[in-house]
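Some chains have been omitted; the remaining ones sit where they do in the full complex.
Note that the chains are named A, B, C and D in the order they appear, and that numbering of residues resets to 1 at the start of each chain.
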Amino acid sequence: MNNKIRCAGFGGQGIVLMGKLLAQAGMMEDKHTTFFPQYGAAMRGGTANCNVIVSDDDVASPMVETPDVILIMNGPSLDKFEPVVKSGGWIFYNTSLIDREVERDDVQVVKVPANEIADEVGSTRSANMVMLGAVAEKLGVVKVDTLIKALDVTLHGKGEKLMNLNREAMKRGAALAA
Amino acid sequence: MSDRVLMKGNEAIGEAAVQAGCQCYFGYPITPQNELTAYMSKRMIEEGRVFIQSESEIAAINMCFGAAAVGMRTMTSSSGPGISLKQEGISYMAGAELPMFFVNVMRGGPGLGNIAPSQADYFQCTRGGGHGDYRTVVYAPSDVQELYDYTFLGFDTADRYRIPTMIAADGILGQMMEPLVLTEYKQPTDLPSKQPWQLGDPSTQEPIWMTSVHLGEGKLEAHNLKLQKKHDLIEANEVRYEETMLDDAEIVIVAYGTSARVAKAAMLKAREAGIKVGMFRPITLWPFPNPQLNALADRIDNFLTVEMSLGQMIEDVRLATCGKARIHLHGRTAGGVPVEDDIVDQLKKILASKGDEIIRNF
Amino acid sequence: MEQQVFGMPKAMKPEQTLYCPGCGHGVAHRLVAELVDEFGLRDRAIGIAPVGCSVFADKYWNFDVISAAHGRAPAVATGMKRGRPDSFVICYQGDGDLAAIGTAETIHAANRGEHFVTIFVNNAIYGMTGGQMAPTTLIGQPSQTCQLGRDAAMMGHPIRVCELIKDLPGVAFAARGSVDTPKNVLTVKKHIKKGFQNSIDGKGWSLIEIVSPCPTNWGMTPRKALTWLRENMLEHYELGVFRDCDAGNGGGA
Amino acid sequence: MPRIEIDVDRCKGCGYCIEACPQKILRAAEGFNKMGVHPVETFDPEKCTGCTFCAIMCPDLVIKVYR
């Protein structure tokens, strides 16, 4: 099962939101789920990453030591998490900001030009949504539809314009990975 | 499962407190419990109740002292350094037999340390970091739902015994999100709707003297022996724990909070590898489940204590088991979280070891 | 018909105090009790006994009393008053309690304009612990911990609390009186009365400082102590009203 | 006629009342009270004006005043 996920990137890239949305969607699909931001040593200006588990069974440990899937939004995060992903696991990475290739050959790689697609949609800040759409479509951790519903809960109260952009970005990510 | 909400641990405690009728919250910001203070600042004011961000942790605990004295359900929260500062006040509340519910979302110490998760305030929580002969009831939930549920219980136990009670959570529990069922709080029927000790109540006739000071020969000793009776009663009635896969176990992990969750995952892995391991999870750290662990030690030779501290809970496990078994230690500190495979490895080492050898991971 | 014009207030228990002969706490207690009676507050008044010689105020006041941790009375008062706004809270503190260890709590309760009254007995010494230097000890005054007299360069200056807090917007009233003469005692009573009224009217925090003798730790007979007080303390601790929200100099929260 | 009443056993002998009395009619008595101090007494009660000054100054609620 591809249920242990780690999302990572720069501080401002909405990494925590990615994790929350996955967990929210997981819950809406009646799954067991935990979300835990790695806040430990991170300071202002640092990098952000979080642990998400979406599972049919009870979640014992919320720590994702050996992720099945990593969602990587920037270069330093790829350097950090490429080595720990499970053999046979998945690396989704943002080719807009990362110009190197994945080195491991025992993992499956999905390249997502997240910023570029987000730019096309009209909002660079929605790059994280593109990534989510891609992983949902590709691996079915949660359904894209549920993710879109989760948006309404998690971003409750944000303007409709932003919501539309986010939805659109997710769909584009999904389309890319289909 | 449809009425579940996804909630942060810190916020789950806050919402439970609001539901449980917490009337006054006093707190001072500190990571990793900030969301709790922020949540209370919003919800308490929405509900027309009392919220103050005090000038310090010391002011907060003493505001609790005042609010509890006038009969309010009262709460504060902090993390290590702030809880240290509250020790005098906690000792005062215990001495004056005032109920209060408080939370320590533990981070790395000693000193300023870091803001990573930790369980290294175990001694402080269970032995009373303050001065004098007193105890506080300590709950150690291990998921968001339990944070919510034990907040209810924390308030009730505090009122029932007129004692400060607390939740000791590590930073992961405070920061993580999980689905939560927002159950409704029901006040236990044995709790009075109005506290008999409350000050400033025009309907009471005799002036009330509320204090932790007892001069006069033997007065404080008599008072403390009364407290001791209460402690004995709590030890008899309030122990909580969870047992997992003990039936055929040959070795038992003892762990609480997030450590217990990692340990459980490790246990499942170890079982897959054919190791007959079970788990005992204390939910109350004081009173500690002494009789239960003691009984277990009659048939188990090896226990592995897993904690995010360098050997604190292990003392209670050793005290509970009275030399009947070997008690090993898997300790991490200051943000280090136990790793499943490390635990499994240690289990294997222990089972392979002989004689009296005690194995610790550091 | 003969009338009693002075006697024991109802809000005072008939007990005899444990205070030393000539101790200023006695008069301060009585004034508070008289006003609790006059305002009819006995059933909802809560006195806070601090850590200091007045820790036993409960033995003397005939209304609810709570004992706070050293210096934390303003926080305790805040908790009580916020929790039960219909209570009437009298925070009674010594100089060590209020102006040393309790400095932060005092200033922030003042700044929040909490609706309680603080009675501040300034006897320039730590009475209860046997005569150590207080934040209000005068320059040159000896104590157990400044046996050669307080030295400004090493130990700082005697703090004037009224002056320090008077401009905080939460302060409704701040005044300093003394118990050295009948007239001054009556003025102190007027100050406390004003504080009580402010508190009832929800106008903010009121501070009544009382310059007061501690014959025992000053090492003087009571009458000598009164003279010393007059000749030394009143020079540094000017009597008067430093803030009165009703007198057009601000205040209230 | 104005007069004062002294609760002799409460008096701690501080002498504040003596100092305060404008009529100068108070003094320390010869004998001791329960606490071993010379309590206050009035030696010329007729001169009392009932001004209450003595009572106001007394830290120990020793003196009642009647008018």
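Assume a residue touches a chain if its C-beta (ideal position, glycine included) is under 8 Å from a C-beta of that chain, and two chains touch if they have at least 3 such contacts.
The shown structure was predicted, so the numbers you read here are calculated from the model rather than taken from an experiment.
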Note down how many copies of every displayed chain the full complex holds, formula style. A x2, B x2, C x2, D x2
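Heads up, the rule we're going with is that only the chains that are shown with their structure count from here on.
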Length of the line joining the C-alpha centres of subunit A and subunit C, rounded to whole Å: 62
What is the distance, in whole Å, between the centres of subunit C and subunit D, each centre taken as the mean of its C-alpha atoms? 26
Complex contact set, residues of subunit D against subunit C: 10, 12-16, 19-20, 37, 50, 52-53, 55-61, 63-67
In the complex with subunit B, residue positions of subunit A that touch it: 20, 23-24, 27, 30, 32-37, 39-41, 59-63, 65, 153
Complex interface listing, subunit B residues touching subunit A: 1-2, 4, 6, 31-32, 114-117, 171-172, 175-179, 258, 261-262, 264-266, 268, 335, 337, 339-341
